[in-house]
Structures are given as C-alpha cells and as structure tokens.
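Would you mind keeping the following structure in view while I ask a few things?
One protein chain omitted, others in place.
We just call them A and B in the order they show up, numbering each chain from 1.
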Amino acid sequence: MSFPVAIPSKEKHFMTLHKEGGLYILHMHNADNRFNSEFVAALNQALSIVEGEYNSAEELQATALVTIGNDKIYSNGLDLMHAFANPAFMDGYLALLRRLLTFCIPTVAALNGHAFAGGCMMAFAHDYRVMRSDRGYICMNEVDLPAPLAPGMAAILREKMTPHVYRDMILQGHRFTAKEALETHLVDEIAEADKVLPAAKALALKWAPKAKAGIVYKQLKDEMFTNVVAKLSIPYHRLAPRM
Amino acid sequence: MSFPVAIPSKEKHFMTLHKEGGLYILHMHNADNRFNSEFVAALNQALSIVEGEYNSAEELQATALVTIGNDKIYSNGLDLMHAFANPAFMDGYLALLRRLLTFCIPTVAALNGHAFAGGCMMAFAHDYRVMRSDRGYICMNEVDLPAPLAPGMAAILREKMTPHVYRDMILQGHRFTAKEALETHLVDEIAEADKVLPAAKALALKWAPKAKAGIVYKQLKDEMFTNVVAKLSIPYHRLAPRM
Partner (left out) sequence: MSFPVAIPSKEKHFMTLHKEGGLYILHMHNADNRFNSEFVAALNQALSIVEGEYNSAEELQATALVTIGNDKIYSNGLDLMHAFANPAFMDGYLALLRRLLTFCIPTVAALNGHAFAGGCMMAFAHDYRVMRSDRGYICMNEVDLPAPLAPGMAAILREKMTPHVYRDMILQGHRFTAKEALETHLVDEIAEADKVLPAAKALALKWAPKAKAGIVYKQLKDEMFTNVVAKLSIPYHRLAPRM
C-alpha cells in the first residue's frame, strides 16, 4: 500500500493516513471532526489498514498509531442530530471505542485542540495522550447538553482516571485545561501548539517496540479492560432526555 | 408546601427540611443520628419531598440538597441492636444509599462532626463533601467493632477513593482528620465549625444549575455507578461475626 492514504477515498476524503517507518499518523481533518456513521466508518477503515499491515508483516515490527485533529479541534464529539436520526449509529460508535481501547498496537492521541464529549471518549480510548498547552479543553459536557452517556462510555472514563476527577468530569462537565489534565494524569505530556505532533510521535516511537509482543499486546488490553469491554458491548438504547 | 418541614411529623420530629431558594437543607438532629428503620423512613420522606418539588416544577430549576448533622456528630452509623433485631432493616438501608447515590440533583454532605460507619457511607453517597476542620473524623470502624460490610457498601467506597485510601479506610479503620480527608480527596473542602454549613451551601449553589439537566443528571449517576447500584441491590444476608 502506498502512503499517505486518503480516507475514505481520493474523491471524498476527510482523513489522511501517513506512515513514517513503524509509525502511522492519522490526520482527521473534517472541520470539527464530529462523529456520524460515515466518520466512524472512515476511522474503522484506517484502523483496518494499520491492523492489516501490522498483522501481515513477516516479522513483528515496532509499530504505533498517532491520531490528530484539525486546527483548534481534536474532535467536538457526536453529531447528535445524526445520532437521533440513526438508531444504529450508537452501537457502531461504541464498537469503535471498544476496538480502539483494545487496539493491537500502542496508540497516542495528539490533542491539538478541544476534545469534547464523544471526542473526549475517543481520546481516552487511546493508550496515551499528549495535549496542547496554550489552549483547548478536555471536557465531557453531557450534563450541560443535556444528554446521557452509556454505561460503556462512563466505564472507559472510570478506568482511566481517579474517582474525584471522574466525578468532576461527568457531573460538573469541567473543562480541563492542559495544566489540570497533566496534574490529574489525564494526559501524559503537554506541548506548545506546534510541538504537539512531534511530542506525540516521539512518545509513540518510544512505546512502538511493545508491538513486538504481537497478539499479547492486545490480549493485555483485553484483560485490563474486561469490565469496560463488556459494558461497551451492551446494545445502546437511547434514553430520551427530559427537556 | 410550607417550609421548614418537621420530619417525620410536627408531633415527633428528628429532622427538619429547610428551603432557601433552590437549596434544600436537611438538618438531622436526632442526637447522634443513628440509622434505624424510623430514621431511614424519615430520610426517604425528606428525599421524596425534594424530589416531588423538583419534578413538579413547571420549568427545571437550579436545585441542590445539603444534609447536615447535629452538634459534633454528622452520624454515628447504624443502630446495630436494631439491625440485628430487624432482618429487613439492612435492605432498606442499602436502598436508601442507592437512592442517595443516584439522586436527581446535586448533593452535598456538610460534615459538622463525626461520620462513622453507616454515617460515613451516607456521606460518600453524596456528590460532594465539606468537612469541619478542627475536629471530627471520617471513619469506617467495622474492623474494630467487628462487623462485616456488604459488597454494595464496600463498592461505594471503592468508587469514591483511590486504592490505598480504600485499604486504609476498611482494613485499618483509619480515622481520617479533615486535613487527611482533603489531601486524599475524600472531601472537597474543609472549614471551621461555624463555616461548614455556609461553605456547603455555597458549594451546593455552585452546582445547583446542573439540576437543569433534568432526568439526565440522575442518568449520569446511574451510568457512573452501575456496578455499585447492582451490588447495593443484592439482598443482604447478615453474616454472623465470630466473636
């Protein structure tokens, strides 16, 4: 396969998958990167390319995946109108989170800007996070929308942060700055705007050799997150918020 | 309804429910506020009044609940003699914890003094805690009684604190001072004796607007605490401690 790959297709693409040695960099550039069925399908397409290359190599290689957003936004979350109109959408979105949470190689989210709600969930489905230091928030704003989560979504957050941070994240809809996110271990590093991608790549390169564990790297994540995986596998029945 | 409300009745009351704008303040003043069936029923009565007013308002209002104890005691826990003599008591107590843990509006426990055992559990079933700084302990003293917990009670603690604090709380029966409780994020604020209620009210007012999320505020707590809710719903069969 020749890189970069335009996803879903050359004619109409809103993601680009680059390859630099053992590093895959997925650039999501669909304005504010809202999740709808097409966007989820494109992410699955990208993950399948990476997975296919990794699995078909003759020998296990140091490999890692970096995802990054666009301009001031990593992802602004779900396209709620689309979600309401397409009852099957949520199950596809939850399956994507499950796939990413237990992906076969190390994963790093390069948070170039806001990661809100569904976009915040995606960030926490990665193994590591690097965040832009001068602006941008990590935020679950469901309580302010208002919109419910799903037990599987809450479970990812619960397994990635300490209890009082979990409470602030969900019940306050607190907007975590980079500084706060670093102090509470929500992210692993912070960097100036133009240093976010380089820092994320450096971190990804550091942990890429763990992909040489082969299927074991994925198995370890499956075992670490059995409870979350089980909850993400519950079919979603959207509860009508009282408005 | 005209406030304050004497609970359970004017003739015999050991709680008083005040209303100040969108704020409900439940003052528990039954000496050391031991939980027996009557006390649990009174708490349910108070919660039902708040819930009823909140749900029947024409428009969703900023609303929050503060609970506070009496003199030097928030609550000293279960009335164990009553619990032994009334096998149905524990299920009612666990149901109360479940109801409070997932209550429809923001909740703040104003720890004016000791919160021991069952009273400590009640404090952690709130969203937030403010603690008196000069005296009073947060303590699960079951290991010293000795008395077992229930999986649902342990689960509330597990979901509200970090692992080593959870261990110290249950296996050591450690008496957390206000300073320790603040450092380990067991409480959100500490204040001098006469500032505990004002600080708790200020915190409740700060988060009261989140009640405008309507049913979603409760849903988020249901989703955050699915594991705890499931365990709190297991019928309790008291295990005879070896003494």
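Odds and ends about this structure:
Just so it is clear, contacts are C-beta pairs under 8 Å (C-beta built on N, C-alpha and C of every residue); 3 or more make two chains touch, one makes a residue touch a chain.
Everything numeric in this text was worked out from a predicted model, so none of it was measured.
Only one of B:I7, B:L100 or B:A154 touches the chain withheld from this view, namely B:A154. If you put the hidden chain back, the residue from B:A41, B:V143 or B:A202 that touches it is B:V143.
Chain B meets the missing chain through residues 142-151, 153-155, 158, 162-164, 166-167, 170-173, 227, 231, 239, 241-243. Mapped onto chain A, the footprint of the missing chain covers residues 60, 106, 127, 159-162, 185, 188, 207, 210, 212-217, 219-221, 223-224, 226-227.
The criterion applied here is as follows: only the chains that are shown with their structure count from here on.
Overlaying chain A on chain B by C-alpha atoms takes a rotation of 120 degrees, rounded in steps of 5. Averaging Cα coordinates per chain places chain A and chain B 36 Å apart.
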